[in-house]
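What follows is a short report on a single structure.
One chain of protein is taken out of this complex; the other chains stay put.
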């Protein structure tokens, strides 16, 4: 092969025989402000990492790290779901897993939540003052910074790779 | 062919004879918090997946999964519309359909809603307390996380592919 | 020509002699909720599509579909403006026009509006209750979902294309 | 040269001898609603275009159009700063300047402001009614649509270009 250039195929070449498709990682996140909002550094704090896409593809990538307990219908390889999530909370690890399997991050988007969560729904109140005392100012700050972020990954189907 | 490099054509080569163009998928989404906001995992919850673009192109890609009932003007292949939507709610399936037809996801963007929806417009009230009691705290949370997201896809016209 | 590869030039090759540059499309948008917020599907609803960039370049791309009536200074091919807009409201059509002329969508971004619009400024009130009665709950919903979105397009200058 | 393919180097080749790096353009923007919120078209309205990055690189690109008056420390070519801004307000012109020098727009992001600005801080009030009368409804609308947008540009260092 004289000219087998495969530039810009941003995958690591280690996969074979799989099909392509989109997988979306999503999470609701904020920052850890500590008990009194006084933590010296506010690190990222993620809720569960949700996984959406074709079930078979998600299983291939995440294997044992995938929690399927809330995805009731176990049949149908071609089935799509948005009821999977990861057992760990390491976003970059999940991204690395996807890249190792030939996926490419093609887009991300993020949006802030609006308004404040209910500290105690039974009280029927959402006044800011409920959040603001020395004990729970950290909670309040975590509400302020709540956001939802989505990472969209895509892998080309294999027959493309064979063409080049 | 000495030098048939087709690097970075991020399509799967399986289409022929079609024209290029932009198609936008959009949806208003949130998370499913359950009756009392107590669901153990809050999964993605989508409203209808809207489809915008040239009618003929949208039909070619989505075929029977496309709901055209709200797009009154059926004539004009070159016509553009923003009144189509999908019959299913699987975002990744829609993305896979587009990729199979040579489309590439070129951009996404997202923005949060602001303020709260009206639980019962006739009551003329939007006080947070309307949302916050043990029965509807889940509704309130779903309002907080409401967002609109857009996925922009593009396919190059075929005569480009013939040039290489 | 032994090696005329032009991979990944994501243009259709149909242009010649033009210069490169950035053009931004922007629009304020929301969803059509209908008179009582009861429309069965809420489609995208755009305000005017604004066009920003070098005047000559914008004219070349959009021709007769460009409204220049609010751009007072007609002189200066090298002049930049943010006072142009399209006569139609089809976002995907505008994108297709740009792609046909060799432009590539390089980025998009979106942000939600905050607070509510003034239904009747003379009344000097912005209480949510002004929006929430059976007659205008659709207006209120449209305010909630208001957002601004920007599509950034770029075309490489032609002398690059001549080099390859 | 048998095989001088430089596909997808999205630069125009006109620069030489410069180093690579990131430069970020940022601006706070909104729309011009006019005195009474009655302007027939609401065009983009930018505050100053901020420039962040290595000082020497910013100077090379923007030359005389760069305002350095607020960047007190003039020494150190390797110094980074976020205290530069442009003398003009044409975003697309700034983007074109960067592209002409071999920079590529690699990402953009945008976020809405939250709450309302203070029309007159001395009055100690931020009630919506302060904004909503026939005279200042345009001001109020401009507050609603306030957002911050960032354009991230990157240029590869030259020794890469010499390799190909």
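Just so it is clear, A, B, C and D label the chains in written order, and each chain counts residues from 1 on its own.
Everything below uses one rule, namely that a contact is a pair of C-beta atoms (placed from the backbone, for glycine too) under 8 Å apart; a residue touches a chain by one contact, two chains touch by 3 or more.
The model shown is predicted, which means the values in this text are computed figures rather than measured ones.
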Cross-chain touch to the chain not pictured, restricted to D:23, D:61 or D:90, is D:23
On chain A, residues whose C-beta touches the chain left out of the figure
2-3, 5-8, 10-13, 31, 36-37, 40-44, 46, 90-93, 95-96, 99, 105, 107-116, 128-129, 131-134, 137, 140-141, 143-149, 151
Against the chain that's been left off, what residues of chain D make contact? List them.
2-3, 5-9, 20-24, 26, 28, 47-48, 50, 52-54, 70, 80, 82-83, 85, 106-118, 121-126, 146, 148, 150, 152, 154, 156-157, 159-160, 163-164
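The definition used in the following text is that only the chains that are shown with their structure count from here on.
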Measuring from the mean C-alpha position of chain B to the mean C-alpha position of chain D, what distance in angstrom results?
30
Averaging only over C-alpha atoms, locate the centres of chain A and chain B and give their separation in whole Å.
18
Got the chain B residues that touch at least 2 other chains?
2-3, 5-8, 107-116, 146, 148
